[in-house]
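Omission of a single protein chain aside, the complex is shown with its protein chains in their original locations.
Chain lettering (A and B) follows the sequence in which the chains are written, and residue indices restart at 1 in each chain.
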Amino acid sequence: MIFFKDCKRIARSMTYLIYCVIVALFFFTQYFSDCRTEVGPPFGETKAVEDHDLIMSGAALSLAEDYFANLYICYPFGFYKSVTLNEKKQEVIEDALTEMTGLSMEELTKLRDNAEHYTSYDGLHEYNGYIIDSVPVSSSLTYDRFLEIMKKVNKTLGGGSSYKPDDLIFKFSQVPMTKEEALEEYDNFTNKDRVTGALARLFSDYTGIDAAILPVFVAAALTSEDRRRRMSDLVYSRKISSFRLVFTRYAALITAMFLPLLITMIIAQIQAVSIYGSNISMTALFTLPSFWLVPNIMEAAAVGMLFTELFSGGTAVIVQFLSWFLSLLTGSGQLYGKIRSFTLICRHNTVFGRDIFMTYHSQFVFNRIFYIVFSLAMVTLTVFVYETKRRGAFNGIRLFGKGSLLRRKA
Amino acid sequence: MNDCIIIKNVDKFYGKKQALSDISLTIEKGMFGLLGRNGAGKTTLMKTLAALHKKNSGEITVCGVPVENASEIRAMTGYLPQEFSMYPNMRTDEALDYLGALSGMPSKLRKERVESLLKRVNLTEHRRKKVKELSGGMKRRLGIAQAIIHDPKVLIVDEPTAGLDPEERIRFRNLLCELAEDRIVLLSTHIVGDVEATCEKIAVMDSGRILWKGTVSELIENARGHVYTANVEKRFLPQLKKEYIVTGMLAQNDYTTVRIVSDPEPDLPNTVQTEPDLEGAYMYCLHSSGCDVTGGEDI
Partner (left out) sequence: MASGCLAKVVCSDAKHNFLVHYLLALAVILASPLLFSIRYLDSKQAAQPLEMLVPLIGIILLTPVFMPEQNESIRDVVRSKKTSYSLICLLRLLMAMAVLLSLIGAFVLYMRHCGSAVTFRHFTGSAASAAVLGAVGLFGAAVSDDTITGYMSAVIYFITNFLLKDKLGIFYIFSMSSGSFAEKKWLVLMSVILTAGTFTVRSIRN
């Protein structure tokens, strides 16, 4: 059977060997060493709560301070970016401030003049900062309207600011956990999640990072092997349909690359049983991570196959590396909490926070199913590319040289 | 003695596999042919001579220079590998110029040589083409041009005619003969016809050993009395191929005329001893050295 033949071919490849070693390395240095001790109640930690008053007053104060300094700190791609606005855009912020606080600009300026003033020097540049005690929040401001304003402010700042509606809760509404809340979190951990349910999220968080990039190498190497070994013509002339050939290969890739993850799951389960005893869920460490990670493997492998057939193995690696890099950076400010509908790498870097995970659970499910469907669509596209190549109508897109994409216009 | 290649008791191993065993040869000016099957060790021997492989033991001197002295050896040898290729994005003349520079030629001399060589190998009109756009034959001609650009004393060509059409092949052989007038040309091939048309002296190799060395006529003489023709019925052919070395077959109406190489006279009807040709002589040489050269299974 060609499925097993392909599996064997993958298993013998250098890239797959490296894949296995790296998966094991990351598993043992991260998840495994993090979970070596028993988890207790999270006393003294903070938690994000959806307290609208807290969020609105915090955001209004922060925005007022940033406005008067005209220095806004943003992380549009995960990198620090200090934004200084021109007059026209400052007016947009002015409007937002007056609407949020219900104060006029004169009143706001008075607040500033009474505030503590400092000048700051960040190496080479000097700017004025103000520490304002508090600003009022207009009583007529609804939370929905507030979110609209924040959306506009964030857009004016070029994205990635502290006022991004999705992140408000984490920026302005962090409160210390009370003892009861900490105990409740712990109760969630032991009873609702039955330990492994929570561990499964942490496991998936760590493993998701490598599962979103490494498969592209294995897939690209397998796909480019035919061409490199000048086997294309031999394979092309066989009877098997392109559809079956491509999908069998894809299935072999997914199976082969899921196997090391399954082994790490088993090790994680054994570790959990040895620490928490056998009164824990025996399935959670397998079901959730599979649902969480398989879409990542599928996506990376599909990119590997499609772009290698279309351009070259190198291009596939670059494409996947870029999407991985950007996804990781844009999400790096926030290691758990909201999972958005289209983020490639879902994060939940804690054993607690079951409630917030469950709040966004439907988005998480949508996200994962989206990536499964997206990957299958890419593989189907690969079948078409493969089929056209097989018929000789197309020989891959070349970026450089005679008759290539970049020269065709000339 | 200063313009010949002397090889004494050379051994070469790839891991445990012995690729060359106890090779001794003296190669003088002119054309020298290495004849042998695929995998006989011809390429390994040639690469060792071109200082691309290190030998494990023995002694090789090329025009008085020991082969360990790689830089000097490479300065006076030109090498054309079995499958010549070059950076695909370079233009033909640029590739030649580049390889000339690698041989340490000054730029003025390079320019002249590139011009004259392109003309000599008929590539002048294709000089602006990129290497990847050249046909197999043109590539091979570029290959020979790059091998002689620095006017080497020794030219080593590995299976130069494989995959060429008959016309190209003849042109290529003639070119090699011209070149052999004032230097050593060492040519390897598994095609007997090439050797027959060009070489005076030859050596036959198999599984890393030299089976035979001498002139072409000596090799043929050696096989005299061991080449036969016979007429057999078609149904006996498979059986015949298992028992004898069949070097040629000509199908007639109800029987087939076969050429057979055999030590004792074959026990067949109408067997006639005939004049040996080089192909038969080569097969006889392999056979008499204990190689299995019978036709094997019918496909």
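Just so we're on the same page, a residue touches a chain if its C-beta (ideal position, glycine included) is under 8 Å from a C-beta of that chain, and two chains touch if they have at least 3 such contacts.
Values in this document were obtained by computation on a predicted structure and should not be read as measured data.
*Asks:* Among B:Lys47, B:Lys153 or B:Arg259, single out the residue that touches the unshown chain.
*Replies:* Only one of B:Lys47, B:Lys153 or B:Arg259 touches the chain omitted from view, namely B:Lys47.
*Asks:* Determine which one of B:Thr61, B:Thr77, B:Thr247 or B:Ser262 touches the chain that has been left out.
*Replies:* B:Thr77
*Asks:* So which of B:Cys4, B:Val67 or B:Met105 would be touching the chain we can't see?
*Replies:* For the chain that is not drawn, the touching residue is B:Met105.
*Asks:* I need the residue numbers on chain A that touch the omitted chain, in ascending order.
*Replies:* For chain A, the residues touching the absent chain are 14-15, 18, 22, 25-26, 29-30, 76-77, 79-83, 122-125, 206, 209-210, 213-214, 217, 220-221, 224, 313-314, 317, 321, 328, 400.
*Asks:* I need the residue numbers on chain B that touch the omitted chain, in ascending order.
*Replies:* Residues 47, 50-52, 71, 74-75, 77-87, 89-90, 94, 97-99, 101-107, 143, 146, 150 of chain B touch the chain absent from view.
Please note the rule applied: only the chains that are shown with their structure count from here on.
*Asks:* Please work out the Cα centroid separation of chain A and chain B, and write it as a whole number of Å.
*Replies:* Comparing mean C-alpha positions, chain B is 61 Å from chain A.
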